[in-house]
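Every protein chain of the complex appears in place save one, which is left out.
Take a look at chain A:
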Amino acid sequence: MNVAATRLFKSPVLLASLLTLSLATGCHKKQGPDPNSIGPVTAPSAPAPTASITADPLSIDLGQSVVLNWRSQNANVVTIDGIGQVNVNGTQTVSPSNSTNFHLTAKGDGGTVEANVRVTVNVPVAPTPPPADASNSGGDLGSDSAFHQNVPDVFFDYDSFELRPDATTAASQAAAYLTAHPAIRVIIDGYCDNRGSAEYNLALGENRANSAKSALVSAGIAASRIRVVSFGKEKQFCSDETESCWQQNRRAQFSIDR
């Protein structure tokens, strides 16, 4: 995985709305005198910088690479988020692991200009289903992997539905991510290991999922954004008779409720 790309998707991916501007940004910028430069203080002569960035191809499968190509004029410092400072004109090959907005900032004496290009990465193992209903389609749900990285599963002790200390910490991290992505609704699945009885384990799984829900609600996430489903000992993650397998099954699992 490309390290730069990893850092990129950690930063909030809120620039999707700028996507349509990506290639046209330079064209829409005024080529004449910058209104800001008309003021009495700054040097009137410095021309405004221009910048554009393209990616070829715009859509790749996971593991393939894409060539970024950027051009700027009248700029002194050009940075691309996640890559860092780069030459004012240049190309670079990247392999993002997720669909990524490459955000270029060009600073010059005449001001600052931005340009974007979005590279779509098709992840074959976990294709993202289309939004199930219209109410979700307007918001930014982020990516599944970003979600799972920030909202990890929480695991429980044997026959217990109390959150462990590590799970409490994870819950506050999860709450921060969910606060930053208000469009995400969460489904929490409660699971148990395969020992004991099916009916009791379903109730226990419900208690586990509700414990995780309570932690998120106490951290400020609206209860209406969270749905809870207990699977008990149905649909086991693994079926070995070992403590490590049992532990993996004793969990509350978070996913995006689409």
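Things to note:
The definition used in the following text is that contacts are C-beta pairs under 8 Å (C-beta built on N, C-alpha and C of every residue); 3 or more make two chains touch, one makes a residue touch a chain; residues count from 1.
As a working rule, contacts and distances are computed from a predicted model.
The unshown chain of the complex is recorded in UniProt as "TolB protein", chosen from "TolB protein", "2-oxoacid:acceptor oxidoreductase subunit alpha", "ABC transporter permease subunit" or "Putative phosphonate transport system ATP-binding protein".
Touch with the chain omitted from the figure is made, among A:V94, A:L141, A:L204 or A:I221, by A:L204.
Checked against the hidden chain, the listed residues A:T54, A:Q149 or A:N194 yield one contact partner: A:N194.
In the full complex, chain A makes contact with the omitted chain through residues 158-159, 161, 194, 196-200, 202-207, 210, 227-231, 233-235, 239, 241, 243.
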